[in-house]
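The other protein chains are all here in position, but one chain of the complex has been omitted.
The block that comes next holds chain A.
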Amino acid sequence: MDRTAIMKKPLIYGGLAAALLAVPLLTNGYTQYVVNLVTVYVVLGVGLNILLGYAGQFAFANAAFMGIGAYITAILSSQLGLPFWVCIPAAGVVTALIGTACAVPAMRMASIYLALVTFAFAELMVWVFINWKGVTNGSNGIGVSAPDLFGYVFRGDQRLYYLLLPCCLTMLWLASRILKSYIGRSFVIIRESEIVARCNGIDVSRTKMIAFGLSAFFGGVGGALFAYTVGLVLPQSFGLFQLVIHIAIVVLGGMASLAGAIIGALLLTTLPEFLRDFQSLQEVMFGTALVIVAIFMPRGIAGALTRFGILPREMLVRGIVRERRPVATPGRDQDLEPIGVGVTHD
C-alpha cells in the first residue's frame, strides 16, 4: 500500500459513513423499512457466507438460526422487558451454541448429505415454532416492542435505522477481522482440502465447529435485528423461502466475499419490492435471475466485478501475493491456490 492510499483511506471511510448516516433524510417510512431490511440481510448474508463461502460447508440451517435469534429477541424483549443490548447478544450467543451443536453432523458427512440434514433441521425448527404454542404463541406470532436506550425509543423505521446501522457495521468489521485471522484462513484451507488442513496441523473438527458457531452467531444477531425491524415474529417467515433468499444472497453476491454479501443483500431485498403486487411475475424474474447469474457468473456479482477490476480483490493474508498461476488439475479443484503464499479468492 503506498502513501496516497493511506492518506485516502480515512477520507473514503468518512465519506461513506456520512452518506450512510444521511440515508434517512432521503427516505420515507416505506423506503426506510426496505433500507433497514438491507442492513439485516447484510448480517445474515455474511453469516451464511462464512459457512458456505469461506468454510465450504454446504449447510442449509441459517434460516433456522435466524428464526431462533428472532424468537429469543421477541420473547426476551416483549415478555421479560429486557433492553436490546441484552437481547441481541443473547440471541447471538444462544444461537451460536445451537449452531456449534449443528457442526456434529458436519464431522461425519459432507456435501449434499450435510445439506439435506441441515435442511431437515431447518424445517423441523419451523414446525417447532408453529407447534410449541406455550413459548412461541403458534402461528399468531409474537410482537416485539421497540428497543430503547436510556429513554430514547427507536420507534419508527427512521429511528430504528440508527440502531441497525451500527450493529450491521460492527458485524461486518467483526467478520473481516475474524476472516483475516488464523481461524478465517483455516476455514479456507478446510474448504479447499481437509487433508491439506490436517497436514498443516489444523484441527478440522474444531475449526468446523467454530465455523458453524460463528455463522449461527451472525444468523442469530441477524434474526434479532430482523425481529426489531418487522416488529412481529411469525413462524412462516423462517421457512424454505427464507433459506432460498439467504443462499441467493451468497451465491449471486459472490461466494467467499464480504462485498458479495453486501451486494447480494442490496439486490435481493430491493428488487423484489418493485414487483410486490405481481407474485407470478416476481417469481419468474427472481428465478430467471438466479439461473442466469449462476450460469454466467459462477463467482457471483462480486466475482465478476473483481475480474473487471472494479472491486479490489479481498485478501486474507496481507503482504506480497504472487500472480495466480494456472493449476493443472481440472474440475472442482481449479481454484486451489498455492496455500501459504497468500490465500486470495475472488
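Simple rule for what comes next: a contact is a pair of C-beta atoms (placed from the backbone, for glycine too) under 8 Å apart; a residue touches a chain by one contact, two chains touch by 3 or more; residues count from 1.
Everything that follows uses one rule, which is that contacts and distances are computed from a predicted model.
Student: Unshown chain, UniProt name, "Glutaconate CoA-transferase subunit A", "4Fe-4S dicluster domain-containing protein", "sn-glycerol-3-phosphate transport system permease protein UgpE" or "Amino acid/amide ABC transporter membrane protein 1, HAAT family"?
Tutor: Its record in UniProt gives the absent chain the protein name "Amino acid/amide ABC transporter membrane protein 1, HAAT family".
Student: Could you tell which one of A:Val23, A:Met255 or A:Ile301 touches the chain left off the display?
Tutor: A:Met255
Student: Looking at the whole complex, which of A:Val86, A:Met109 or A:Val135 touches the chain that is not displayed?
Tutor: A:Met109
Student: Consider the whole complex, including the chain that is not shown, and state which of A:Val35, A:Ala63, A:Val188 or A:Ile247 touches that chain.
Tutor: Of the candidates A:Val35, A:Ala63, A:Val188 or A:Ile247, A:Ile247 is in touch with the missing chain.
Student: Mind listing the chain A residues that contact the chain we can't see here?
Tutor: Missing-chain contacts on chain A: residues 52, 58, 105, 108-109, 111-113, 115-117, 119-121, 123-124, 127, 131, 195, 240, 244, 247-248, 250-252, 255, 279-284, 286-291, 294-295, 298, 331-332.
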